[in-house]
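Complex shown without one protein chain; remaining protein chains in place.
Then we have chain A:
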Amino acid sequence: MCCSHATGSCKSICEKISLVDIAADAKLRNQTVQEVQKFCSPQLNNFWECLNTSFEEMSRGESWFGRVCCPLPQSENCRRACVTANSIYDLSQGCRKSDEISFFNCLDRQYVGYECCSNARSPNCKEACLEIFKSRLTPTRLQRNMVLEQCEYDSPKVLGCVKNFIKVTPATNLHKHMKCCEKSNKNKCREACKEILSLNNTLQETMDGLQIGGCGFPLFQDQFWQCFMKPVDSINTVEISRIDRVGMDSAKWHCCSRASTNECRKLCSKTFLKDWSTLWDDFHLKCLSQVAQEELRNCIDEVDEPCELGCDGLSFCTNFNNRPTELFRSCTPEADDAARNDVTLWQTRHELTLPGLTLPLKNISKCSPNTWKAVACTLQIKPCSRVSHANQICRNVCLNILSDCVDWSRVPVKHSPETICAMLSPEDPAVSCISLESFLAPSGNTYESIDGQVSSPCKGDPCKESEICTVNKNCLPGKHCSPYKCTPGCKLGEVSEYLVPEGTYVRIPLPNNQNRCLKICKCTSNGIDECQPLPCVLLGSCWNNERRHGEIFHLECNKCTCYAGEMICSKKQCENSLLGGRNTAYTTLPCNCPPHFVPVCGRNGNIYPSACLAKCAGLSDSDIEYGACQDPCRNNPCAIGKKCVPDTKICLSLKHKPCTQFQCINGTANCGSLPKEPVCDVDNKEYANSCFLAHNNRKFAYQGPCLQGCAYLGEVCGINGKTYISECAAIADYVSVDYVGPCVTVGAITDSKTIQCPTIKCKPLPRADCLGFTPPGACCPICGGSLRLLYSTKQIDRALYVLQTQNTQSLTLKATLQALERQIQVAQCSLKGYLTVEVDIFVVVQSTEKRPTALQLEACVREAEKIASLINRQSPRVQSEISLSSLVTASVVHTVHSSATITSSSFLLILLAMTFLLGIELP
């Protein structure tokens, strides 16, 4: 400015003048002039002229309202323009609005004040009013009261426009923000913060206090202020983003408890809950690639690449073709190509790359080329062992191939085949591993022409990214229909590729969670939504720590397991007991109930062959109704104007009350707006939902779409002891047919595949030597993979507690069976099941063909074993869905034997038992 006209000491003192200060204070101005006169000679005309003009302009604009804002501008030019300005227009040269936002905000505020205060009728009021606007901070109590006093009587307009500026809001719960005080890097601020937050003043005063107290203006860059912007509620309940709500991969999260070290467990949990983007590399390196974490790795692989039946159609790994009943994780053309590339790589580079180590190879086209090919194919196609679905190559194979084909002369001494194989293969030979022998030659399968017999229509995932593929059960061979259906689904996490169909209830972990607590959510058309927290479960032990969580053992003849502190056992009746010796009243039925057939209907919707058996299963007298679960609508339970349509279900927990077996349809309801839940009537006609059926006055036959390939007329008895109006009705209820005609008797329970009722004529088995079972309580044996599943009622009760009375469809037996059936990929197998009198779930996977071949029967048996393995290993697929999460163990019970299995060693006892059994059967 004027300083450019001066030199030397005069110039330096000129530069030190703060325009803003002297513009505000006239006295200071005079002082400054005196100071300057000391250093600057009167000869410097230009200088003095310039200075005087500036001072003139300054005094001219003294009463301008904007003067008080002059310290604010960032640029020198603008400040100068401000101090010499008389009105806003004088600023246009020096100040640019975009560059001086705070300054212009201040001017706006002053203008409002100027307008407001000009309404004052008395000078005192005007002064008090201006005081309010001058400061950028909140008006103090003193100032507020001044205005009220002075302006109350004669200037109501002033009071009106000042009201907004003097309004204050009381603050509550300021102590919740106390932790933010530590975030500041200034000591003064920290102290002031702690002091002010404990005072609980008004919000405005608190902010002022913090600003003046050393924390400065609130800026987003400052971590101290950022802390206040973040929501302050307790960590567990705040879910900000989609990633918080659903997690990164909530299906794989369930695997984290399988990690063998604490570090990996925590890393796993953090990675899959929220921090996948930053932690995946670390997690991969430290945990997934370590041999010791085999269980964790296996579990995670389960989610993306479950073990599925059958492999065929490969061009390189041809020894893997023609294996329709073996399990593989990724029998795909991509894996085939990858195996081919691997072998080429090894051949050309002559080295084998392992994690952290490169081994030089001899020429592998000369050294066991077949074995190397089998190794490459195994690593990419990943065959699963039958029971535990493990993937590692057995150690003996590893030792052989490394000792023979690695050029040990070039490897540092510290490595040897033993040390390297210790890293790659399981140490314990009892742990199931893959022996390469069966893959060194083409499949030794003797099944005649496989094509078309067994197919997996969903292989290779033909559906779009957000859709889930399910086998179309209603498509019979020869008919023109698609073998699979694509339905919309939800991903279980931002990076997850595991889908569940719409309408499924799932379990998602809570974010930031220490105790592995979960919540129930529903898969809706908008993704995972409608979440509610579940009561947290401690995976504690049972019986005063005698049995750990997850431990499986036997109590006499009953299989038991400890699950989260709950002891779950089957209720089989044992022939011999430790205390009483052989039980002379043994009838094979639970509680030694006599095998009389007087069916009763339980409140849970299940039918029991007699009241004795119902009570043995835990029902009380009030839970039982005599008569075989007949038409639930017979007593007209609905109000007038509503029609009753049956909606039968079996509630797995006795606490599930009421377990209504019908629906009341409003006569005036708009059926099109209700969800699509198809039902079938007795004339084999399908309706979109029960509402349409009711409005058309049809007679209900069964839930679900009308089925084909079954008889829809003629009573049959199901394996669960319930009489169905037709075969199709039984199949729609996931129940196999025991015999034709109404149910008349209950069969003895054994471990074999025998005909249990002498008076009943059973259908002949498709193959006499098939693997199968006689379902407990039924009369006739069936071919198919048979399982007995134990479930935890407490698990169900927890879900019930959260879901209350709405939406408890997921806690019925049918939901569980539906969810299990979804795991079956072979189109020619279907799943059936029922709740037995021994309080476990009997499940059978049968062939859908009328005359199944040996291969088809075998495939279904393998599918059942696969499901048993999923449940026994508590796979994430089982743990993620509410309907499956209560299943705790599965026992494979199918057998070839057609005679009773011998439990006692004495031949006499067998004879006695048999005569006794036969004796009871006499009518």
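Here is the rule we go by: a contact is a pair of C-beta atoms (placed from the backbone, for glycine too) under 8 Å apart; a residue touches a chain by one contact, two chains touch by 3 or more; residues count from 1.
Just so we're on the same page, contacts and distances are computed from a predicted model.
K.L.:
Which protein name, taken from UniProt, belongs to the chain you can't see among "Ubiquitin conjugating enzyme", "Cytochrome b-c1 complex subunit 6, mitochondrial", "Protein Wnt" or "ESCRT-II complex vps25 subunit"?
P.N.:
Hidden chain identified via UniProt as "Protein Wnt".
K.L.:
Of A:S98, A:N262, A:S622 or A:Q806, which residue touches the hidden chain?
P.N.:
A:S98
K.L.:
Of A:N77, A:N124 or A:S541, which residue touches the hidden chain?
P.N.:
Of the candidates A:N77, A:N124 or A:S541, A:N77 is in touch with the missing chain.
K.L.:
Hey, which of A:D337, A:E502, A:E566 or A:D751 is the one touching the hidden chain?
P.N.:
Candidates A:D337, A:E502, A:E566 or A:D751; residue touching the omitted chain: A:D337.
K.L.:
Which listed residue, A:S63, A:N173 or A:N670, touches the chain dropped from view?
P.N.:
A:N173
K.L.:
Touching the left-out chain: which of A:M248, A:V506 or A:C743?
P.N.:
Touches the omitted chain: A:M248.
K.L.:
Over the whole complex, note the residues of chain A touching the chain we left out.
P.N.:
Touching the chain left out of view, chain A contributes residues 1, 74-78, 96-99, 101-102, 105, 164, 167-174, 176-177, 203-204, 206-207, 211, 216-222, 225-226, 228-232, 240-244, 248, 274-278, 280, 284, 334-335, 337-338, 341-342, 345, 352-355, 376, 379-380, 465-466, 494-495, 497, 511.
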